[in-house]
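What follows is an incomplete set of chains from the complex, kept in their original frame.
Chain nomenclature is as follows: A and B, assigned in order of appearance, with residue numbering initiated at 1 for each chain independently.
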Amino acid sequence: MPVKLLFIGDIIGSPGRQAVGRELHRLVDRYQLDLVIANGENSAGGFGVTEETAKELFGLGVNVLTSGNHIWDKKESVPYIRREERLIRPANYPPETAGRGSVVVRTAGGVKVGVLNLEGRVFMNNLDCPFRCADYEVDRLRQETNIILVDFHAEATSEKIALGWYLDGKVSAVIGTHTHVQTADERIFPGGTAYLTDAGMTGSFDSVIGIKKELAMEKFLTQIPVRFEVAKKDVRLNGVVVEVDETTGKALAIERVSISC
Amino acid sequence: MPVKLLFIGDIIGSPGRQAVGRELHRLVDRYQLDLVIANGENSAGGFGVTEETAKELFGLGVNVLTSGNHIWDKKESVPYIRREERLIRPANYPPETAGRGSVVVRTAGGVKVGVLNLEGRVFMNNLDCPFRCADYEVDRLRQETNIILVDFHAEATSEKIALGWYLDGKVSAVIGTHTHVQTADERIFPGGTAYLTDAGMTGSFDSVIGIKKELAMEKFLTQIPVRFEVAKKDVRLNGVVVEVDETTGKALAIERVSISC
């Protein structure tokens, strides 16, 4: 029996959350999904995540929330990040960092799925090596399950693809996030790992990566700080469905999803 | 009569040039192409362009070569860059820079097409503002033709999409390059400008963005300089076809191309 996982790209503010509310049940039906994972680092007003927005997304059927560099934007959420196991942050933050970098959950059918979150270093924060961190975390997760999805939140395509190859044969899927633009390079590597450089974003496409386009252009034109606001129109849900062999954890299929809401 | 333009993503070394040799005539037939533009910044051994590789590509049917940050890798090519009008470099390099940032060519049917090359600044070189440079160059080109394709060679998705919106209604297409990964966000903006964040690459996909994957992984794992080599297997041609109204210059259609060779 294959296990079917949906991964949803960065959810941007309330337009993104509404898109999940409107479309997720349809996607669950259409793809016979067993588990839904979503990147929520921008789910609260475009910057960070709060207990309220996370609970809203869990209530809508998301089983695991991953994140990235923006998860720390709302300082008041740190106690919640500490508490809520289903909301993970990149595992390669320093050892003492609040929260967890991976989680094992069960599908309705009782199958264990591991989810691991990592953050890239090229053009980003100064974190521990995501490759070595992946070695350690994947070893640990594989003691519980062969079905493992990695959200690699990173900027540079080179770092993302390199990690995909590096983990080929060890995890079910490496899915990139952070650029908010879905890439068209989905494939299954020879060792059985499904790969996509970026899952894209779930939010307004009448925007610059979810932000009101006039404000983003102003920033580039002036090089002066601009207070960004979440855009609202032309909302789409971006993601990817990965079908995995229940026993071996190897990917059987990968399919991009992009829906106008 | 629509004008049909093919833009080919960064050609990586001899595997990339061979892919063009094998596939281009088929694409010209299938899409009834009027003009072929390709990014050649990595066409010579993965780093830069030479007179020889450029002439090979022109001989294979490429009409205009654009480029980016890597065009300067082969110092001996500067005189050729100065001489050859069909090989352009980003227009927003300093005023005295060798070569040209745009060119107007004619299709076989005699229609003028402007091609403009720009380079992003986020995580890249310290160049002049690509937005203001675009204003200036597009005004100049539009005195000759309404059909203008822009190759925006940039890293950050935000900068690329912002320039797409900024030029909406002023040019026929804004096509991104540099990340070597094709994105799935092709669309036509309301003002009639076709847009794609990245056209992808033409070269080996058994690689990390065209480079032997073992070497790329070594670099990430060691953080020490590694001499990169072009990868050879699993060659694909990535690009995008844009159909443009001959009179207005507005985009009528945009379609991504990705071919296994």
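Assume a residue touches a chain if its C-beta (ideal position, glycine included) is under 8 Å from a C-beta of that chain, and two chains touch if they have at least 3 such contacts.
Note that the coordinates shown come from a computational prediction; the quantities given were computed from them, not determined experimentally.
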item: With 2 chains placed, the number the full structure-file assembly comprises; value: 4
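Everything that follows uses one rule, which is that only the chains that are shown with their structure count from here on.
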item: Interface residues, chain A side, partner chain B - complex; value: 123, 129, 131-132, 155-159, 161-163, 165-166, 179-185, 187, 197-198, 200, 205, 208-209, 211, 213, 216-217, 220-221, 256, 258
